[in-house]
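Right after this comes chain A.
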Amino acid sequence: MFSVINLMVRRDILLAVRRPQDVMTSLFFFIIVVSLFPLGVSPEMEVLRSIGPGVIWVAALLATMLSLGRLFSDDYQDGTLEQLILSPQPLALVVLSKVAAHWLLTGLPLVILTPLLGLLLGLNGDEIQILTLTLLLGTPVLILIGSIGAALTLGVRGGGVLISLLILPLFVPVLIFGTGAVSSMNAGLGVEAHFSLLGAFLVLSLLLTPWASAAALKISME
Partner candidate 1 sequence: MASKQNEKKLNSWLKFSSTRNFYPLADKMIPWFMGLAIVLTLIGLYMTFFVVPPDYQQGNSYRIMYIHVPAAWMSMLIYLLMALYAGIYFVLNVKLADMMAGGLAITGAIFTVIALWTGSMWGKPTWGTWWVWDARLTSELLLLFLYLGYISLRAAIDDPNRAAKASGLLALVGVVNVPIIYFSVTWWNTLHQGASITTNKTSMATEMFITLLVMVFAFWMYTIAIVLMRVRNEIIERERDTSWLVEELGKEK
Partner candidate 2 sequence: MNWENPSEFFAMGGHGLYIWASFGLLALLILIEVVVVKKRRKDLIHRLKRLTKARAKMVEKE
């Protein structure tokens, strides 16, 4: 089972390394969206600090969504996906590997960049630490949930915009608890509840969404 995942993840990363611009675009998008807020809202550090976690989370949400369209589409276009569906491995496992590779390529870079952007928005050390940890837990959930939308809209006209309509409402809980952790810490309340809930979301989506995405892929490939 793990050899399959290992193989699939390596393959996807190798493909991405050969064409790095795909990965870079969503990363640049993330940085640009965040840096628009001081220009659009206010350059005052106090204001930026209060909206900072929300801004970074929303930007991460949008960047993730932007890259989700490519989760299955390359394999769909060159026929690999059809082979994968026919292969003896359970499709859910294939989905899980693709999601893992996708997170390593697009989710993890967002998490790594977060401290830097947090500094730009005037967050202090503790806030940055908490925020980065919530993104570490939250971005895999976003990609897992998003994989269902990506599978459902495969080959559908207007798929790019459609996927945001399907997926964004489902992102709301992750967004709430991701940003909530920072404000809860500042309010002197603990952050344990937020982290346990984000952890629960991660476990639940790891268990459930690959099956849903696999079913969606089969529907889209019929």
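By definition in this document, contacts are C-beta pairs under 8 Å (C-beta built on N, C-alpha and C of every residue); 3 or more make two chains touch, one makes a residue touch a chain; residues count from 1.
As a selection rule, all candidates are chains of the complex that A comes from, given by their letters.
Just so you know, these numbers come straight off a predicted model, no measurement behind them.
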Report summary line: Every option in 1 or 2 belongs to the complex, but the one touching chain A is number 1
Report summary line: So, in the complex, the side of chain A touching candidate 1 is made of residues 148, 152-153, 156-159, 162, 165-170, 172-173, 176-177, 180, 183-184, 187, 201, 208, 212, 215-216, 219-220, 222
